[in-house]
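The complex appears here minus one protein chain, its other protein chains still in place.
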Amino acid sequence: MSVSAVGRPTRPENEAAPAGHGHGLTQDEPLIFELGGWDKTGVDLPDEAAPLNDLADLTRNGLRLPGLSEPEAVRHYVRLSQKNHAIDLALYPLGSCTMKHNPRLDEKLARLAGFADLHPLQPIATVQGALELMEALAHWLKTLTGMPAVALSPRAGAHGELCGLLAIRAAHEARGDARKSVLAPTSAHGTNPATAALAGYQVIEIAQTADGRVDLADLAAKLHDDVAAVMVTNPNTCGLFEREVLEVARLTHQAGAYFYCDGANFNAIVGRVRPGDLGVDAMHINLHKTFSTPHGGGGPGAGPVVLSEALAPYAPTPWLTHGPKGFDLTEHPAGEAAASLGRLSAFHGQMGMYVRALAYMMSHGADGLRQVAEDAVLNANYIKARLGGELSLAFPEGPCMHEALFDDDWLAGSGVTTLDFAKALIDEGFHPMTMYFPLVVHGAMLIEPTETEPRRELDRFCDAVLELAAAVRAGDVERFKGAPFRAPLRRLDETLAARKPRLAWTPQP
Amino acid sequence: MSVSAVGRPTRPENEAAPAGHGHGLTQDEPLIFELGGWDKTGVDLPDEAAPLNDLADLTRNGLRLPGLSEPEAVRHYVRLSQKNHAIDLALYPLGSCTMKHNPRLDEKLARLAGFADLHPLQPIATVQGALELMEALAHWLKTLTGMPAVALSPRAGAHGELCGLLAIRAAHEARGDARKSVLAPTSAHGTNPATAALAGYQVIEIAQTADGRVDLADLAAKLHDDVAAVMVTNPNTCGLFEREVLEVARLTHQAGAYFYCDGANFNAIVGRVRPGDLGVDAMHINLHKTFSTPHGGGGPGAGPVVLSEALAPYAPTPWLTHGPKGFDLTEHPAGEAAASLGRLSAFHGQMGMYVRALAYMMSHGADGLRQVAEDAVLNANYIKARLGGELSLAFPEGPCMHEALFDDDWLAGSGVTTLDFAKALIDEGFHPMTMYFPLVVHGAMLIEPTETEPRRELDRFCDAVLELAAAVRAGDVERFKGAPFRAPLRRLDETLAARKPRLAWTPQP
Amino acid sequence: MRYLPLTADDRAQMLAVVGAAKLEELFVDVPAAARLPGLIDLPRHAGELEVERALTAMAGRNRAAGAGPFFCGAGAYRHHVPASVDHLIQRSEFLTSYTPYQPEIAQGTLQALFEFQTQVAALTGLPAANASMYDGSTACAEAVMMAARVTRKRRAILSGGVHPHYDEAAHTLAHSAGIETVRLPAAIDGEAAVLEAIDADTACVVVQTPNVFGQVTDITAIAAAARAAGALTIVVTTEAVAFGLLKSAGEMGADIAVAEGASIGVGLNFGGPYVGLFACREALIRQMPGRLCGETVDAAGQRGFVLTLSTREQHIRRDKATSNICTNAGLCALAFTIHMSLLGGTGLGALARINHARARRLRDALAAIDGVEVLTARFFNELAIRLPKPASEVVGALAAGGILAGVPFSRLDPEAGFDDVLLLAATEMTTDQDIAALQGALEAELGR
Partner (left out) sequence: MRYLPLTADDRAQMLAVVGAAKLEELFVDVPAAARLPGLIDLPRHAGELEVERALTAMAGRNRAAGAGPFFCGAGAYRHHVPASVDHLIQRSEFLTSYTPYQPEIAQGTLQALFEFQTQVAALTGLPAANASMYDGSTACAEAVMMAARVTRKRRAILSGGVHPHYDEAAHTLAHSAGIETVRLPAAIDGEAAVLEAIDADTACVVVQTPNVFGQVTDITAIAAAARAAGALTIVVTTEAVAFGLLKSAGEMGADIAVAEGASIGVGLNFGGPYVGLFACREALIRQMPGRLCGETVDAAGQRGFVLTLSTREQHIRRDKATSNICTNAGLCALAFTIHMSLLGGTGLGALARINHARARRLRDALAAIDGVEVLTARFFNELAIRLPKPASEVVGALAAGGILAGVPFSRLDPEAGFDDVLLLAATEMTTDQDIAALQGALEAELGR
């Protein structure tokens, strides 16, 4: 037996396990298509062979998909789950993503039959509680943002951006003012330009100052009467508050444009600052960020958009109203809603997310939400302070908001890239930070801890980063180039995946 | 970088992670007492400072226990959970434990407010559905076992044994026949002798035949008029059906004793054989084995006891009855229940387990349960067949029932013990089999796959065992002596734990 | 505050590390005028018990679909979801993870997505599926945009059988991009009219089967005609259970299939979250919207999965992206995949037949009512009927009696002149008693 320096036998740990076995508590797991079960099903159904005469030539020619018994299915997906990192496992410092704790109360309430087992087109009289909940959510969102109106239906942040820009387009069009472009800083999240383009606008980039804010001179220079909107994220994607936001709004309005605020980072200021006080005309709120509906490995989320008086008439249908007979929905652009930009998607939005977000807001209350912002900002500044000495801060001056941004200056010449460094963090038990975003910062590392991290976890994380930083300085390049070593898989070949896309399993020939 | 034969870099994987870090997806986690939080709480309560004047000198002197915020608590217990093996992760071949799949439907139904949010002493008129469910469960159990009565209240198998023996004691006492001993085979589960002793009986062991069954001659020799009961497990703990069970019953009854059957292994015969047809007077059923209520890391379970006509009058209170006003409970020994052995514990038993077990039974139905037994037995025989050539079978002749029993003959001289072999299995991703039980077989390895294992998993398991067996033969002793290598911890020092028991955390001095 | 781990002590010590005298200093960049001095006018924090009470009370002011006979469909269908599905999607590792940007520690999500894509491909009969869209209607709208990109034409024809909400959502999105959407008049047999509407300017035809009236159509001829005219064919399905029985979009020659997947694994949820399915022909992959999960290998040669072809996406391609979608319907896709893995092809087929059988019983019961005309000849599990009075009145009256009798078509499209048309669906949840109760109530309401 060969024993390594720290007394751990090195075998058989560093031998690959025989194919198809587990290792300790981690199980290998093939695809469902490799588990057999082509002719079986894990759902017991009554025997009911209906005659198909009405559908004679309309029926399909078989459907080859495997069915698993419940024990197999449960095991399969539990094993897969073992291969994921999650906020419930450790700090998840993905900047711009606000990976905060997801309360289990919210999950429970969203599953109440009175919410989950409601059809979207039941008679209005039978869904008064659901509309009441939407109304309550709207009230909280409007009050927290200081804005007069809100469109709940957008299904995620990007959908909210679209909603906002389409409202802006409708407002311009209503005045017969067909503007063609949207201004947005280079640091903007990819959805901003993508949405603007989708909404039929040309995207013009605004420069950024050396201290990471919108360059007012450049903005003023580019603002003209063809500009429909200025899109600014605030706090911005560098984790900084746009100090001159009032001026941005003033210039924008002066040019006859609308001020769209990307509210993805609202978590940093909730309860302390109201976007309505900053001259904002439209702002989406990612309920799955600030209001903690779970990210779910990619979604679903919800992206309600608060709107100024000027834009409110153009809000998408359905409109939620309150009359003598209780709550009601105006589902088509007509009457009061005649100017509406129309429908963004079927039905009335992400009810399941509304329940969770409202439960979250009520739990925190006005006092708790203010504390959320304070703790989120404090945690980020703590990380900034603890790491700032070793890593290079993109904007060292002044405090950051909810996230701390580093560049790769400090890695220069080390042979270690931002990507390598991030992957090495996996070996220490943490999810990497957001990398290479925002684009304005070279080799960016954007760290957002959120307010739900205890100090102990922040320290654990900072210790790990500092220890890795020391390894970089010590020239231990292999620790980074080969990383991760301790994850379920080693580094994946993304180029191969893109070169020969295999998007579905196919039987081995 | 040193690279091992199979191309996996050996560092930093085989260096211990810096203290307090995770490794890939596995997180180190201290005790809650080491996480701080001595003055905080993770539960928000209204401010309600009641005057304590009524309790003046009765209040305690502080209570030092840490409170965690919800994010911390969730993460703490999720991290702990990562360190467990579970049936949902892989085959869990603990013989005698019937580690089968636990349907999630059962969990859901047990949580219906109409069951979970019921107080045991609500007026009977308000719990008719609960009593109906108990009645339905009783009906299934009686019908499946072919027995006329059942006592639902025992809280686990051992409690059921106690119930059965106390009923037997009551029956003897009612006749003024104060018998003093109970016969049980050496292969019996520890709870059998422990229960008999608890019930005030002397335990006398019955010998076993070379083919793993009760030695009828020895039984006959030891049966006399001081024997209150004969306790036999059937299928027995060697995984074999007691071929001569009818003769055991006859001899027992002839001696004026009662035949107690340990029904822990009922899974092997459910739907195919009724213990009532075998002369049994009392048998407990572990709902947490045969009827799949989850083991929960040690409990809770439920151990209803079916009773013959002779023992039924002595069943413990409460008695469930059905009258003109619906279902009722007789809670005290009086009237009809005057002969009852009395109460075994507060209230009416493990309602939460009853719901799960009934849901499970109804799901399977008479046909499914029969199939359960068949598949459980088939799976065990398959393992027996696949491993029998390499490992030494304790009882090679004839089929086994739901579990396959091996001894350590085949390990003789290898330097590897049953324990070592079992621990090495951990490294291959499986939970070890039951070891050193039953006591009648040297270095026993008792493997019970259950019917919920797919063939693929059985093969994975057999392949792993065979591969390890080959390693034994190849003399690779270190692989076993040091095992496990890939578990969250290496082999634990149980002797140290027992020598200086530390049963609670105490602050470091 | 139970979700906030920091104590007052922690905060003080951390501020010291940060080098700030007080917390306010961290907010210096906010214009002084915009810094709220005190609390916003909203209730203060509340315990779990209080929040649970308040929301449970609101939930109680709704009539849950399961509370009585229920026949609503029109794009959202009530099906049974196995308990294990909801259990599994609540595992921390699935529920509380982000989009799988770091594949080494996201193989759980990624492998499930690969399984999802494979299942969607099999169901739709088209080889390339993405990792989900928000819902069926936005998937449809994105398909129209994609067709315009692929064909470089700017006119989409939507059949009169397409769900009006889908039409509206497509119109909203297409409009600002200068793409015209032409909706043919609402008609039970709405797909038929598409054939004549195709011309050289057509970017795509959008047809639905079963359509919003429940009518099932073989669109093979339409797809052929569209192809001949250089247009793409987009097939919409709002009831995913129909995949178990009906010809797939691929079999019929479609280019793109979009569907609402909520019937499998997800549930009603008052309309969301749902899960949009999106699949297309191999050749169109690089024009697809949304995330794609692809197979690859790791540095040690082991199979693994990654998000791929992201040069189509907003975070790389920005204003040139094929879509702006970022957050999608990940967890609903997982629920779909788990449910589908339990069902398998066999189970989905059986489920579809049961749905059809129940709908036939519903049809028979309705057809027996004097004054009711069944309009849908070839249906899967939903059908339209004509009533002798406005459908919304009838539905309102029956709802007061505890029966949710379906969706008046006028609720979806008040302008169509179909005020007397009612859409009713039956699924495996619909019992014979439900149908009998409906029949009785309808007869009473119609005075027969």
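The first chain written gets the first letter, and so on, giving A, B and C; residue counts start at 1 in each chain.
Criterion: contacts are C-beta pairs under 8 Å (C-beta built on N, C-alpha and C of every residue); 3 or more make two chains touch, one makes a residue touch a chain.
Computed from a predicted structure; not experimentally measured.
S.K.: Determine which of the presented chains are touched by the chain that is not presented, and list them.
M.R.: Across all of the complex, the chain we cannot see touches A, B, C.
S.K.: Out of C:L49, C:A283 or C:A377, which residue would touch the omitted chain in the full complex?
M.R.: C:L49
S.K.: Out of B:L25, B:A138 or B:A158, point to the residue that touches the absent chain in the complete complex.
M.R.: Checking each option in B:L25, B:A138 or B:A158, the one touching the absent chain turns out to be B:A158.
S.K.: In terms of residues, what is the contact footprint of the unshown chain on subunit A?
M.R.: Answer for subunit A: residues 7-8, 24-25, 36-37, 39-46, 68-72, 74, 78, 103-105, 107-108 touch the chain left out.
S.K.: Under the stated touch rule, tell me which residues of subunit C contact the chain that is not displayed.
M.R.: Those residues of subunit C that touch the unshown chain are 2, 48-49, 52, 80, 82-83, 87, 90-92, 342, 428-429.
The working rule: only the chains that are shown with their structure count from here on.
S.K.: Taking each chain's centre as the mean of its CA atoms, which one is farthest from the centre of subunit A?
M.R.: Ranked by distance of C-alpha centres from subunit A, the top chain is B.
S.K.: Which two chains have the most C-beta pairs in contact?
M.R.: Looking at every pair of chains, the most contacts join A-C.
S.K.: In whole angstrom, how far does the Cα centroid of subunit A sit from the Cα centroid of subunit C?
M.R.: Once rounded, the distance between the two centres reads 20 Å.
S.K.: Scan subunit B for residues touching two or more other chains and write them down.
M.R.: 8, 24-25, 36, 44, 69-72, 74, 78, 103-104
S.K.: On subunit C, where are the residues touching two or more other chains?
M.R.: Residue numbers touching two or more other chains: 1-5, 45-48, 50, 82, 84, 86-87, 92, 105, 300.
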